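Omission of a single protein chain aside, the complex is shown with its protein chains in their original locations.
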Amino acid sequence: MLGVTAVILVVVFSLLAYALVTFRSRTDDDNREPPQVYGSNQVELAWTVVPVLIVVALFMASSRVIATIQNAERPANAIEVVATGHQFWWEYRYPGLNVITANELHVPVSDASNPTPTFITLLSADMDHSFWVPRLAGKTDLIPNRTNHTWIDPHEVGLYLGQCAQYCGTQHAKMLLRVYVQPRAEFDRWIQEQQQQAVTNQSVSEGRHVFESTACVNCHTVSGTRANGRFGPDLTHLMSRDTIASGVADNTPDNLRQWIQNPDAIKPGARMPAMGLGAHQLEAVVAYLGTLR
Amino acid sequence: MNASPMTMTAGELKWELPTRGRVGMFCLIAAETSIFVIFVVAYIFYIGKSLTGPMPSEALEVPIFFTICLLSSSFTIHLAVKALRQSDIRRFSRWWLATLALGATFLYGTAREWQRLIYEVGLTISTNLFGTTYYSLVGLHGLHVVVGLILLSIVMAFTWLGRVRHEHAYRVDVLSLYWHFVDAVWVVVFTVVYIIGR
Partner (left out) sequence: MSTLAFPTTLPISRPFVDRLHEWVTTVDHKRLGILYIGYALVFLCIGGVEATVMRVQLMVPHNDLVSPQVFNRMFTMHGTTMIFFVAMPIVFGFANYMLPLMLGARDMAFPRLNAFSFWLTAFGGLLLYFSLLGASGLYGAGNAPDVGWFAYAPLTSQTFSRGHSTDFWTLSLLVSGIGSIGTAVNILTTILCVRCPGMTLGKMPMFAWLILVMAFLVLLAVGPLTAAQIMLTIDRYLGGHFFDVQAGGSAVMWMHFFWIFGHPEVYVLVMPAFAIVSEIIPVFSRKGLFGYPFMVAAGVAIGFLAMSVWAHHMFTVGMSSTANTFFMMTTMAIGVPTGIKIFNWLATLWGGRIHFKTPMLFCLGFLFQFLIAGLTGIMLSAAPFDWQLGNSYFVVAHFHYVIVGGILFAVFGAFYYWFPKMSGKMFSETLGRLHFLLFLIGFHLTFDFMHLPGLLGMPRRIYTYEPGRGWDIWNLIVTAGVAFQGAAILVFAGGLVWAYFRGKPAGNDPWDAWTLEWATSSPPAPYNFAAIPVVRSRRPLWDLKHPEDPDWKYDQ
């Protein structure tokens, strides 16, 4: 595709440049007009037919790619993920594996001889978003009241970055994507950890109490506890994530503290309100969250 | 400032172009058509997709009489224009009044239907998808009927004041084009709402 357009550009540009140089009016020109040529049917035919052929060729090639991508067969051992877009964060569920997480997607690396692609169903809780991790696949939108599908088949381990690609409101720019492509063993281990209930730790019971008796539980889920809100990300394994606020800040106690205190300072316009906790309560909650591995 | 003809005298050339009024009105009709098409498409797309509420089959009653009124008004306006072309102001006045009356009757019919739908069936524009698309499509058409009736009334008033003459046949004809368009839209709306959609 790039080749074809490059060739067209070079050819037409050269003709243009040549024409401008060769046919420029010179100072020693008498004021006669050049021969008035009105047209030529043959030339018109030629430069209609050739572009049509080029277009047909491009079209056939691209149609094949469309079919390959959109009608791809799903192998039996593909990983299934349901991704739901929210205003300014990503929810991931692995229905077959009973895992619910947010913002950081883990998938196993695939291999041409034994492909284990990941098929992602795309839903939206509020408005249009778009899932775009350039090095993994083209983008597909997440649209409310509509089910879309995409798939990725990464052959190289690593962290792949992307972000939401359909304007969805104030913090569209900070709805970042992090996809961790891991060796199979590591992926299975991660799944195992995610399937556990939340860690209970007596030493942070005060923080847990603050968490469960304030508005936190309206939005967040911590499995095995009273918190089962669905509006915000699942926090059961918060500490297994590298970043918070959908990739905006590193997952450190300081950032966490600042985030809970005033999300707008990190992500102005994020849907999480400032919780208005006293300093002591804040410390307790941060300590509690720090145990949710 | 070149005032003379380029190569031949004006008298040698027979030069007749379409009239401005008709062309302008056809253009306006084209633009209005594209608005109506979108409302019709939305209506058709949402057929059967309402999650709740009264469905077309239980809510709608086919307005045969009022449709006949509106479609006949196309016929009467045609007769009126013909009469004016023949300089028969009396006949023109009568047929024009008939058109007005038929159009107003149609509008009355729509109003009565809406009253029944809102107060007896409980269907409003915000009830469900059917309500939204029904009221907006029929309402948009109704709005065009109202505009048409206003224009027709103005002409009626001028006629009664004795100001309309044979030479105005052209303008009245252009107005009648608009009225025919409103009728044609109703044919489509009627088919989509009361026949296909029910």
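Each chain gets a letter, A and B, in the order it is written, and its residues are counted from 1.
One rule holds for everything that comes next: contacts are C-beta pairs under 8 Å (C-beta built on N, C-alpha and C of every residue); 3 or more make two chains touch, one makes a residue touch a chain.
The structure displayed is predicted, hence computed values, not measured ones.
Tell me which residue among A:S110, A:S130 or A:Q182 touches the hidden chain in the full complex.
Counting the whole complex, the residue in contact with the absent chain is A:S130.
In the full complex, which of A:N148, A:Q261 or A:T291 touches the chain missing from this view?
Hidden-chain contact among the options goes to A:N148.
Across the whole complex, list the residues on chain A that are touched by the chain not included here.
With respect to the unshown chain, the touching residues of chain A are 1-2, 5, 8-9, 12-13, 15-16, 19-20, 23-25, 29, 33-40, 43-44, 47-48, 51-52, 55, 58-59, 62-63, 65-67, 69-71, 122, 126-128, 130, 132, 134-135, 137-141, 143-146, 148-149, 161-173, 176, 268-269.
Can you name the residues of chain B that touch the chain not displayed here?
Counting only chain B, the missing chain is touched by 1-10, 13, 15, 17-20, 23-24, 27-28, 30-39, 42, 45-46, 49-51, 124-126, 128-129, 131-133, 136, 140.
Definition applied: only the chains that are shown with their structure count from here on.
Could you give the separation in Å between the centres of chain A and chain B, each centre being the mean of its C-alpha atoms?
50
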